[in-house]
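Every protein chain of the complex appears in place save one, which is left out.
First chain written, first letter: the chains are A, B, C and D, and each begins at residue 1.
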Amino acid sequence: MASKKILKLLVYLLFAVLVLMPLFVIFMLAISKTWNYPSLWPKWVDWGYYFRFLITNAEMQASLLSSMELAVGTVVLTILIAYPTAMALSYYDFKGKKLLNILVYLPMIIPSIAVLTNMDFIMIKYGLNGSFFGVVSAHTLFCLPYAIKLLYDNLILWKDKYEVTSRNLGATPLQTFFKVTIPLNKNGLQGAVMMSYIVSMTQYLGTLLIGDGNYITLSVRMFPFTTEGKYRIAAVYGITFMLVTLIPLYLIDVWVTHKGRKLA
Amino acid sequence: MLTKRKLILLLSPFCLFMLFFFFSALAKSLITSFGYYPLMGMEKLSLHYYTDALNDKVFLRIFFRTFIFALFSAGMACFIGTVLAFLFKRNDNPFTKPFFKLAQLPVMLPHIFIVLALIQLLSQTGLVSSLLTKIGIIHSYNSFPLLLNDQWQIGIILTYLWKEVPFVIVSLVLVLRQMDNRYRIVADNLGATKWQTFWKVSLPLLMPAIVNAFIINFSFNFGSYEVPYLLGNQTKEMLPVYIYDLYVQGDYTQLPMIMSLNLILSVFSIAFAGLVLWLSKHLPGGHTGGI
Amino acid sequence: MYHLDNISQQKGNTHILHGINLTIDENSIFAILGPSGSGKTTLLNILAGIDRPTDGKFLNEDGQVEKGIMVFQDYRLFPHMTVFKNITFGLKVKKTNSSELKQRAKDIMETMGISELIDRYPDELSGGQQQRVALARALILNLKLLLMDEPFSSLDEALRIEMLDFVKELQRKFQLTIVFVTHYKTEAYMLSNKVAILIDGQIMQVDAPKQLESNPQNLAVARFLGQANFIEGSLSNNDFVSPVYSGKVRTVTEKGVLYLPFSGQLQLNKTEYPAFKGNILEKKWMGSNLERITIEIDQKTVYCDLASESVDENKTYQFYFSKLPVVF
Amino acid sequence: MYHLDNISQQKGNTHILHGINLTIDENSIFAILGPSGSGKTTLLNILAGIDRPTDGKFLNEDGQVEKGIMVFQDYRLFPHMTVFKNITFGLKVKKTNSSELKQRAKDIMETMGISELIDRYPDELSGGQQQRVALARALILNLKLLLMDEPFSSLDEALRIEMLDFVKELQRKFQLTIVFVTHYKTEAYMLSNKVAILIDGQIMQVDAPKQLESNPQNLAVARFLGQANFIEGSLSNNDFVSPVYSGKVRTVTEKGVLYLPFSGQLQLNKTEYPAFKGNILEKKWMGSNLERITIEIDQKTVYCDLASESVDENKTYQFYFSKLPVVF
Partner (left out) sequence: GCSNKSNDSKGSEMPTSYKTALKEAKGKTVTFYGYGGSDTQNRWVDDVVTPMMKEKGIKVKRVPMNIEDILKKLTNEKEANKKSGNIDVVWINGENFLTAKKLSLLSGNLDNSLIPNMKTYISGSDPDAKSDMGTKINNMEVPFGNAQLVMIGSKQMFNGDYPTSSDKLLSWAKENPGKLTYVAPPDFTGSAFVRNIIYETVGFDAINKAPATKAGVYKAIKPSLDYLNELKPYLWQEGKTYPKTSAQMDKMFADHQIAMTFSYNQMYAATQRADGKFTDDAHTFVFDKGTVGNYSYLAVPKTSDNKAAAAVLINTMLSKKAETQRLKAKYGSAIPPYSGSKVPASITNDLNGQAKENNTLTMDELSKKRVPEVSAKKIPIIEDLWKEHVLNAD
């Protein structure tokens, strides 16, 4: 028993190191200058650099804002579309369900160049390029597979058992949705929100192409630097990125776990 | 009550959205892939971009290599992720919770980051190599194996694993949490060993979620170019990079070909996803009647 | 008056209900009895508007569809809500004011004996407690049409009788129409004056309890009502021949099976219908001062419920029919 | 012989079981009866090794822990397996060879009447069908110790009797020890010769069925066995005074409550214990040729089960006790 526990702890430890090591490296990159072979520690570390950069760089702040603006918009639109779809997929049996089940994956399967360049064309045609809705739609497209599938995984567990009950007791569809469906599936919803937020935050090409330069998000700024090997700046953006992703998601998590107890 | 009207209502946002934004874009790439690109004066429709691609040995080899790679790395991610998810599920020690939180971290970061970190860590002159040299396990960086840009795509696989294992963990734990251990108790009571319970009860109940995660990972690995672009090996090129390089060349007469390659890739992925879904329906756990 | 108009239901390839026609009086309790898997839940689901029948209609007097409140066979308590939240759910969604809501919840929980459970979650309740919460959740609403699917199956006898009384009182007070499904005859008889027998997706008989038991309309009903011996024999001109009994019978159908309920048909006191002489093999206490005795006649065995201590084991007695026996 | 040695159980702040001591004979059927929420499932879970008691031990003759196979109150069929897979699960994990496995599955499914459901999934079954699958899943194993938690609650009467017979036969054939929980007295009486009454987490009485009903050890047991009138009065020197009956009684405890079971205690035939004169208010058919009659005595009502047609409504009769009545 004891050896098993120790083994488990070791696995945990290894896992933690594997997860944290890269994060640590990124952090060090962001605040260091010279870090060459074979030194294990950067020769020149400036702990304040990151914060000075964050505070003084107006661009960074603007990017932060547009990133979050888009992410929130995307989460809302994604959930609006994904929830009903996941419900249909998990509750109903209908012709073409199998096909739809596969089609849901499409946006993430088709290489983004093929989708986005042509989507840009469509957006230009409809006059949506550069608009908030246009960019959010582009993001949503790539969030949908994640959101639908995560919600589906969860919804299929109960099916519509409790919704039927709620409706039978006189609740309106909306009441049912908010009082029964959502609380029962909040794990799935949380997962879907989280993935949508993250996918939106990391969108690069879509934001750029369809945003017409109106939305210079963190990813948009960061991407060229990473491919170009400007590691320090990339790392600085990366840390910021991590913070704006982690903090809201952490808050959501706290809210979800504290509001009401865990299920069964 | 489940009525047709409600079904239509539920499905319409998705269908409208996809039709409006996605399928119209898809149709455009499809038309282009048939060689219709009036801007460059190409107006004849033909299938020859497809037949050319499918007869091109180089393309096919790259395609096959990419497929094997995507399959392998997605499979690995699902395997490791599932094992860890079960480890994280049981709340039997105080570390489980913080470690589960930790597992969510990588999901939130773009791939680019881990690429950055891996270069610093695992290149021949990276930190790991330095460390090993310092403690005397290897002589110099020359004896450190090439892990990035190597023939076996180890760098890319590591990146994908780093991102996808946590994704699998997160999406499985979300389901596992909901699924109490009622059924585990039953199996145990009926005399099943821990292993049998795992194989016959817990795993099948989780199978749909695993299959989902697998397809998502596979599609991503098969179709995205950023990571292979940065960490791949030129002699063992990956399909998305191959296509991307063509695109970057900026030669618009090649656009129909690029689109046809993209579509071949997509159709194949879709077919493969369909196959996996179909197979999963015939595996234990294909039917989960709810809990 | 509610009308079930030729209702059929099919799921997958299984035909579950076959053209059900029924009328249910308003302001009454209507019981549906039937063997396991006969389609009772399916039928209730249709009455509750949860499922749509593949064919047929369920309408109220005004020709409109009315949805009943359902007490589910598997309870379906909301797992994320406390007992209190579960019970008041239906009131809450109707925006009942909070003091009234609390009062009503308090009252019904007292009646159900679940007051101390108010803040528990469903998974912290025993089976019977869950069932009571499910009942309370539906009963608290006092809605016109109440549908109950085996609502007392997990309750002990004492509790069940209390619940039955309570439901009856509610019905009277609020003039509800109650349709309820059970597999306990006694329960049906005690609650309702009109019982429908549903077998294999078909309504076999609708009758008052006593009628039902004494005059089952066919063998299927008789078999289902159970607690009876079925003795095969041959039939010619109202004359029945079998190893156990041969003689005059009332013929309902021509299958040649003698229907001999365990109780109410055989007695020791002499009547004009002598049955058979039999040896008492075994006596088994059944509660309610009854004994189930096993009678051996010519190596065949027949069961019969008699008042406790009426016979002794290993003795032979002459039995009489209390009325002309029935053959199907 | 299995020994339950001072078993207590606590969950959260609730004390569920209070120092249970019991011995269960091997190769026998032991019934546990008790009101809803009294701790029956909790106790079985301990016997099955699913839960660990906070205190006490459950050991077999050799002083070892033995795990019983459980039939769960809420079925717990594996949702991802067909009926066949569910039923054969226990055999499969023991690597029983496939032809034997198939044969045994076939046999038991026939007995249970679920042969046509072989390829269905649990969510495509009715409540009673699910319960039968759950039963089959456990019974197929023929393991030494079998625990059943209200295993027949969703079955109709005819089916239940069949099942009872089948379980009895199995027990005999494989010399099983069966502990089963029910809230139906009759079921307990029919299956078992030894019944334990569990009330509020305490064993109140362990007795043979008939003993139990005629001599409940205390008011709690009497009330639980139900189907009785409890008439409050005052007691002095074995003399009981109440509006309904005043006279000689047998005193068990000193609370002053007269215990008057609906059946077996009151009769019309004269005995040496005259009871009271009463007016028949109502007769209600109860099945099994019994009627529950409501008797009015001085504006108090008393219920009594008599054979059908023994009395007429709105007439007055003299009633007699069949033996000296008991007061708690």
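Miscellaneous remarks
The criterion applied here is as follows: a contact is a pair of C-beta atoms (placed from the backbone, for glycine too) under 8 Å apart; a residue touches a chain by one contact, two chains touch by 3 or more.
Since the structure is predicted, the reported quantities are computational estimates derived from the model, not experimental observations.
Looking at the complete complex, one finds that the omitted chain is in touch with A, B. The chain that is not drawn here is touched, among residues B:119, B:185 or B:209, by B:119. Residue B:146 is the one among B:15, B:42, B:76 or B:146 that touches the chain missing from this view.
Taking the whole complex into account, chain A touches the unshown chain at residues 33-34, 36-37, 43-44, 59, 117, 120-121, 124-125, 127, 129-132, 205, 208-209, 212-214, 216, 220-221, 224-225, 227-231, 233.
Within the complete assembly, residues 39-40, 119, 123-125, 141-142, 146, 149-151, 229-235, 245, 247-252 of chain B touch the chain that is not shown.
By our rule, only the chains that are shown with their structure count from here on.
Centre to centre, using the average C-alpha position, chain B and chain D are separated by 57 Å.
Chain geometry summary: the mean Cα position of chain C and that of chain D are 19 Å apart. Centres computed as Cα averages put chain A at a distance of 16 Å from chain B.
For chain B, residues touching at least two other chains, in rising order: 1, 180, 288-291. Each of residues 49-50, 123 in chain C touches at least two other chains. Residues 48-50, 67, 69-70, 72, 76, 78-80, 89-90, 93-94, 121, 123, 137-138, 141, 143 of chain C touch chain A in their complex. Put simply, chain B touches chain A in their complex at residues 1-2, 7, 9-14, 17-18, 21-22, 24-26, 28-29, 32, 84, 87, 93, 95, 99, 101-110, 112-121, 125-127, 129-131, 133-134, 141, 162, 166, 170-171, 174-175, 177-180, 208-209, 212, 215-216, 219-220, 222-225, 229-230, 240, 243-244, 247, 258-259, 262-263, 265-266, 269-270, 273-274, 277, 288-291.
Those residues of chain A that touch chain C in the shared complex are 161-162, 164-166, 168-172, 175, 179-180, 183-184, 260-261, 263-264.
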